[in-house]
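All protein chains but one are shown at their positions in the complex.
For subunit A:
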Amino acid sequence: MDSHTGSETMIVQRIANGTVIDHIPSGKALAVLKLLGDPHVKGFRVALVMNVSSKKMGKKDIVKVEGVELSDEQVQRLALVAPQATLNFVRSYQVVAKRNVSPPSVVVGLLKCVNPTCITVKQREPVYSTFLLSSQAPLTYVCRYCGRELGEYEISSQVQ
């Protein structure tokens, strides 16, 4: 992935093994880092690149995490904050796999309904919130139980 952005390799070293998360909406890099569970605390090397120019997005952020491969749950969360992100898995300085994230069509148990009278926010009921994707851009989910919408801002503030 470093081949197409020469200026960026000058700012940030290439990583040996780990994940490069590209095409994060600009300004969301810290949010992405947070949902990965702050790997830097555990001693992993992390690089954030913010406001890089991008043909596809105008400006974008990039997060590089050495030594970490994302779990499925992390990828799902990532898709909710950065729906257009691409994942590049790096081994020995080579991109060995690429993967697009896309917002899941159903999100169970992760988001909380903002409607205070929705059955899913009732205490002590064995019910999981369930949201159905209603629009990719702007990212919008609808509560399956009460029909209330969750917008981009609510979603990204909830998954962090």
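One rule holds for everything that comes next: a contact is a pair of C-beta atoms (placed from the backbone, for glycine too) under 8 Å apart; a residue touches a chain by one contact, two chains touch by 3 or more; residues count from 1.
Definition applied: contacts and distances are computed from a predicted model.
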Report task. Match the chain absent from this complex view to the correct UniProt protein name in "RNA-binding PUA-like domain of methyltransferase RsmF", "cysteine desulfurase", "Aspartate carbamoyltransferase" or "NifU family SUF system FeS assembly protein". Result -> "Aspartate carbamoyltransferase"
Report task. Could you tell me which of A:34, A:59 or A:122 touches the chain that is not displayed? Result -> A:122
Query raised in the report: Since one chain has been left out of the picture, which residues of subunit A touch it in the full complex?
Result: 115, 117-120, 122, 124-127, 142-149
